[in-house]
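Here the complex is missing one protein chain, while the rest keep their positions.
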Amino acid sequence: MYTQALNSSDGDDRGIEDAARAAAFQARIDDDERIEPNDWMPAAYRKTLTRQISQHAHSEIVGMLPEGNWITRAPSLRRKAALLAKVQDECGHGLYLYAAAETLGTSREELVDLMLSGKAKYSSIFNYPTLTWADIGTIGWLVDGAAIMNQIPLCRCSYGPYARAMIRVCKEESFHQRQGFEIMVTLCRGTEEQKAMAQDALNRWWWPVLMMFGPPDKVSQHSDTSTKWKIKRFSNDELRQKFVDATVPQAQFLGLTIPDPGMTQNESGNWVYSEIDWAEFNQVLAGNGPCNRERLAARRKAHDDGAWVREAAAAYAEKRKARLLAQAAE
Amino acid sequence: MPTPNTPLWEVFIRSRNGLAHKHVGSLHASDATLALQAARDIYTRRGEGLSIWVVPSNAITASDPSEKGMMFEPAESKIYRHPTFYDVPDEVGHM
Partner (left out) sequence: MTAANIKVSETPLVLYALRRADDALILGHRLSEWCGHAPAMEEDMALANMGLDLLGQARELYAYAAKVEGRDNDEDKFAYLRDVRQYRNLLLLEQPNGDFARTMVRQFFYAAFADLYWRAMMKSSDPTLAAIAAKSEKESAYHIRHSSEWIVRLGDGTEESHRRAQLAIDDLWAYTGEMFAVDDSERGLIDAGIAIDPGTLKAQWQKTMTSVVNEATLALPKSDWMQQGGRSGRHSEHLGHLLSELQSLQRTFPGATW
């Protein structure tokens, strides 16, 4: 779901590419043609996409953890089924995205190893803890809401397998945000305690969610190449503004207060938010968020604990192949 | 130690009887049986399918995009293969 903050590219090693092929490639992009796995592409395009798609995939997989934290405590069977289905979807989305990244020539295992070793990034939003049930509502409402803003343009991304994966993801995710908002509506119509729980969750998640869109345009590097290659179609600030404008009326409907006393509406109707604390964003990105270590540790544990299972399946497949060969030889 | 690779499979699904199987995505599995089960668990969760094929990705032989000219352009000039190439008087009606 969540890639905007991670956009970056390697526009610099383009000098080594054959200029004519690069020009033809750019012409195809400009013509809105899709690039497919076996097509020639600049090394930097391949590298940028591999990184962006795999970071997107890592985000889906790590993103299972904060919400997964509440599956066993969901307060009704209906909520439990919906949450399990939602977190399962995120696993599926990670899987589709790794598959899209693999078409660029790096195996899923290698990409996952990069994440587990801490070398690859994932969306910083998942380094925040889910403390109450209202966090599950808030994640669906805001985190998935932000993700949708981000992902819809990616359905038209120039790289075919990524665009196709995103179409599938967007289709499946259409229930995620509604699921979260419904939880919020229920809490806000509930007891005083429940309403306070909802407000508290909004207070904690609001600013990290705005950070999901990535650094402000004035300092965002590399966007130019990604835009030129039609990997990215809107700037970080454009998407962030769109999200804020869509969300403020929803918060008003819920009777919740956005934790930004300085927020005003300008004459064109846009909600102008206060300065974002980018120092916090940079700290979380650098590994110092409240849950960075736990998230990685949980993923590593699942990976390590599963090693003997994967080995068993591989060993069995080898044995079966050998048996079939032996049978055929008889 | 790097994680060993588990084979990659391509998944094709027939969504309704009467339609052809269509490529929907990929997955990793150590053998064909597990690949088929995984395809069911991953790609048919919303009632998308009635039939599944899984094919080892390395069993697919693909045409080379750089040979697009040789492979596909010669067909483009054979416009007489299409019904619209031929004139049939309007009075004859649909043919």
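Letters A and B mark the chains in the order given here, with residues in each chain numbered from 1 onward.
One rule holds for everything that comes next: a residue touches a chain if its C-beta (ideal position, glycine included) is under 8 Å from a C-beta of that chain, and two chains touch if they have at least 3 such contacts.
Remember, predicted model here, so these are calculated numbers, not experimental data.
Of the candidate positions A:Ile35, A:Ile53 or A:Leu95, contact with the unshown chain belongs to A:Leu95.
Touch with the chain that is not drawn comes from one residue among A:Arg28, A:Arg46 or A:Lys80, which is A:Lys80. Across A:Phe25, A:Trp133 or A:Phe281, the residue that sits in touch with the chain not pictured is A:Trp133.
Although one chain is not displayed, chain A still touches it through residues 61, 64-65, 68, 71-73, 75-81, 84-85, 87-88, 91-92, 94-95, 98, 133, 183, 186-187, 190-191, 193-194, 298, 301-302, 305-313, 315-316, 319. As for the chain not pictured, it touches chain B at residues 6, 27-30, 33-34, 37-38, 40-42, 45.
Everything that follows uses one rule, which is that only the chains that are shown with their structure count from here on.
Across the complex, chain B is touched by residues 36, 38-40, 88, 92, 95-96, 99, 102, 107-110, 112-113, 165, 168, 172, 303, 307, 310-311, 313-314, 316-317, 320 of chain A. Those residues of chain B that touch chain A in the shared complex are 2-6, 8, 24-31, 34, 42, 45-46, 62, 64-66.
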